[in-house]
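Here the complex is missing a single protein chain, while all its other protein chains stay put.
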Amino acid sequence: MLDLGYDVLSARQFDRDDLTRLTKVAEALEPVARGEVVCRALEGAVMANLFFEPSTRTRISFGTAFSRLGGTVLDTSGLETTAIVKGESLYDTARVVSGYADVIVVRHPTPEAARIIAGGALVPVINGGDGEAEHPTQALTDFFTISKELKASGRTIDGATIVILGDLRYGRTTHSLIALMSVFEGLTFHLVSPEALSMPDQYADIARNRGHQVKVFRTLDEGLAGADVVYATRYQSERFQIDPQVREAAERLRLDAASFRRHAPEHAVILHPLPRDEVFGELSTDLDGLPNLAIFRQTDNGVPVRMALFALILGVADTLTDHFREPTWPLRRRRANP
Amino acid sequence: MLDLGYDVLSARQFDRDDLTRLTKVAEALEPVARGEVVCRALEGAVMANLFFEPSTRTRISFGTAFSRLGGTVLDTSGLETTAIVKGESLYDTARVVSGYADVIVVRHPTPEAARIIAGGALVPVINGGDGEAEHPTQALTDFFTISKELKASGRTIDGATIVILGDLRYGRTTHSLIALMSVFEGLTFHLVSPEALSMPDQYADIARNRGHQVKVFRTLDEGLAGADVVYATRYQSERFQIDPQVREAAERLRLDAASFRRHAPEHAVILHPLPRDEVFGELSTDLDGLPNLAIFRQTDNGVPVRMALFALILGVADTLTDHFREPTWPLRRRRANP
Partner (left out) sequence: MLDLGYDVLSARQFDRDDLTRLTKVAEALEPVARGEVVCRALEGAVMANLFFEPSTRTRISFGTAFSRLGGTVLDTSGLETTAIVKGESLYDTARVVSGYADVIVVRHPTPEAARIIAGGALVPVINGGDGEAEHPTQALTDFFTISKELKASGRTIDGATIVILGDLRYGRTTHSLIALMSVFEGLTFHLVSPEALSMPDQYADIARNRGHQVKVFRTLDEGLAGADVVYATRYQSERFQIDPQVREAAERLRLDAASFRRHAPEHAVILHPLPRDEVFGELSTDLDGLPNLAIFRQTDNGVPVRMALFALILGVADTLTDHFREPTWPLRRRRANP
């Protein structure tokens, strides 16, 4: 159960009750995330953003989340060039940094690095992505978005059809997604990818073992049929240089407004963990006008979800609204979402 | 007109009334910029400092300005090595970051990048320099400094003689300066540079078309005569390697205490957008003792000017003084300006 002092290391540690609780706290924090309400519940608290590889998006999403709760963020990007090259162990780094901060967010290129750091730190650790292994806060953001988007059209996650499209072999967010969503009931997953980039069985089996339907497709027309959610991902272009056949297969799976309208139900919601590759175009910019495209609502959701995690593990989730107040700066300033 | 939700993309978007209003707000904020008064008007607000090329000075000037108003700054330097290399468009980056922040400052090597980012962002965007095109907040700081320095000696901008000295071809701050100052009346501009580094006609014509006098000189004795303001700029040394004749011409235009005293009026004020190149010496350090040298007052002014912009576009300019309070830390601590 999510609680005081908890580490967030894997998407698999959350059960359905956790997700319900997280959703409730994240929803309460949405006005704070948008700057419509000021909340200084964590004033005086310090978060260390411990980044061993560059990742602007994730780093500042965590930074915004902690700042919007009133805390202070210490950024430690570029770590790979300092302590580490001097032969220091991850354990020592973790222990030292935990003397500076009340919570640590870590991003590391090596699988299991977050677990090692959690072993050394005296304070809670949140995994901000460790190599190909896990990226649990992305999975929680994806879950939160799916839940919210389906609710908006009167649907539920239970019984939904979720299409996962793109590089299902190396795309770690798809692995976490299928694992996390499997805590719900009666889902149908469509796995749509070039054959060489199929989802490894170990992940698909999580869904199968929980009684969900898992269907594999190689074309958009079959893959998109009946979709409630279409979750597209980026192809890592370096793989294409190795194999032009994979590239060709990937090109046939590009999603644009025409193919989406032709093959997907009118209510289907389109997600993508971003960045999307606008050169390759796995998710065409001609979708940008469609209300179905939820990719920017999805990235926006990353902030309240991460705020909720901080609030829960630092023990302020139950008293948050006591700290709510009007901002002193007006809020008419925002342009509407185009 | 400067107002809620406004983008600051170009020095040319400001009219004389804007400059008057900005000056008033910036003057009110000077004690806050110096740390003599604490103002937390933007507590809870988040600014994203979106830097696609390194620029410590501009980055921390914006950072100080936003922090001194009580807001939180998210630094995103090193962006060129993360999202961008993954094929993401500026539009997507802008839209995503605008979900994290209430205002975006952007620095980018490409002209018009700030405009593209403003097109994608849901929040106001301030151009912190986009390639050779624009650097409007530097121009506003230069204007504010000229206005203040002239006023201190009982002079006005209207009717003043402004000498612009150095690399007028590639020095974008000189282009913005002549455009911005041209909203005033009856100015005389002396453009003093090596011939190969003359100011392009498109910028000089802005002044001419507004009825100002524009005179071109190649020597200091003629160029400095009658100056109220001398605005010197750095030569980019890579140009000298291409052409030793340009270097020689630039050497003859070095300004030091002796040449300044010989050719310029006693009251003339010396500005420079900094950094000055102390190896080449276009603005000699032997001027450092003269009260005429306003270059450090100029860089100090960057903070209240940027604070004023934030206050205006986030809508707190009219209520700022409500938030003023004494600092809890004493202020005797500062050494006087040497």
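Think of it as A and B in the order they're written, each chain with its own count starting at 1.
As a working rule, contacts are C-beta pairs under 8 Å (C-beta built on N, C-alpha and C of every residue); 3 or more make two chains touch, one makes a residue touch a chain.
Small disclaimer: the values here were computed from a predicted structure and weren't measured.
Of the candidate positions B:T20, B:Q213 or B:T285, contact with the hidden chain is made by B:T285. When the full complex is taken into account, the listed residue touching the unshown chain is B:G63, out of B:G44, B:G63, B:G99 or B:G223.
In the complete complex, the residue from B:Q13, B:S55, B:S198 or B:S259 that touches the missing chain is B:S55. Summary of contacts with the chain left out: across A:A41, A:I157, A:A207 or A:I295, the touching residue is A:A41. Among the residues A:S10, A:T23, A:T56 or A:T76, only A:T76 touches the chain that is left out of the figure. Of the residues in chain A, those that touch the hidden partner chain are 4-5, 41-46, 48, 72, 74-76, 78-79, 81-83, 86-89, 91-93, 95-97, 99-102, 121-124, 313-316, 319, 323.
Considering the complete assembly, chain B touches the hidden chain via residues 35, 38-40, 54-57, 60-61, 63-64, 67-68, 70, 73, 75, 77, 234, 237, 274-280, 285, 296, 299-300, 303, 327-330, 332-338.
In this text, only the chains that are shown with their structure count from here on.
Inter-chain centre distance (chain A to chain B, centres taken as mean C-alpha positions): 40 Å.
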